[in-house]
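Heads up, one of the protein chains got dropped from this complex, but the rest are sitting where they should.
Coming up: subunit A.
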């Protein structure tokens, strides 16, 4: 819509006040909508066009049919307003649980991006699969994910009693084992002593890392997630 009249005319016709698709999460004023690229093609395409304005490395090579879009909205009495989204392949060979992620510029630095990352892992947990973001990661993406992985893993290590395997950490968090290893190794928390690997979890050290990783974003209340994993319709 390049002119105001066009938008107004459209709004007279169209009474949709939220993204097309099902609401799958609502907590407080935050809502998540799941939009199928096949069912709402024009919406999906327009969303990709919009995202391309802010994500330089994004490709629009292929159609949106094979993607799901998870739109994060702030809701009030005027409607549900999109603040960010992430896209996800319906079927991923490399167990990607996130393709593109964007917080719209006016709403950045408020914790929505971290929320979106956390949400993508909650979906993976519900699916019973491990997940990882699509490669290659952008610089900012890598930073955000490293922060997320650090917070999640170190929180567990702080509280955990006894021994733990990387696989167990992966099962708990839906984070891929490679990502866990990379994170712990880059923080120097994996060492080799007395003939075996150990995880160093000195609370002081962990706190230092956690501080460096930054605050968590808005939290995902899993109890408010009402969702079944995507299934192809006949």
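Here is the rule we use: a contact is a pair of C-beta atoms (placed from the backbone, for glycine too) under 8 Å apart; a residue touches a chain by one contact, two chains touch by 3 or more; residues count from 1.
We adopt the following convention: contacts and distances are computed from a predicted model.
Within the choices "Centromere protein I", "Calcium and integrin-binding family member 2", "Enhancer of polycomb-like protein" or "Mediator of RNA polymerase II transcription subunit 4", the name that UniProt assigns to the complex's undisplayed chain is "Enhancer of polycomb-like protein".
Panel shows subunit A; residues 1-3, 5-11, 13-14, 17-18, 20-24, 26, 31, 33, 35-36, 38-42, 45, 48, 60-66, 75-80, 89, 91-93, 105-106, 139, 143, 146-147, 157, 160, 162-168, 170, 177, 181, 185-188, 190-193, 196-205, 208-209, 211-214, 226 of it touch the chain omitted from the view.
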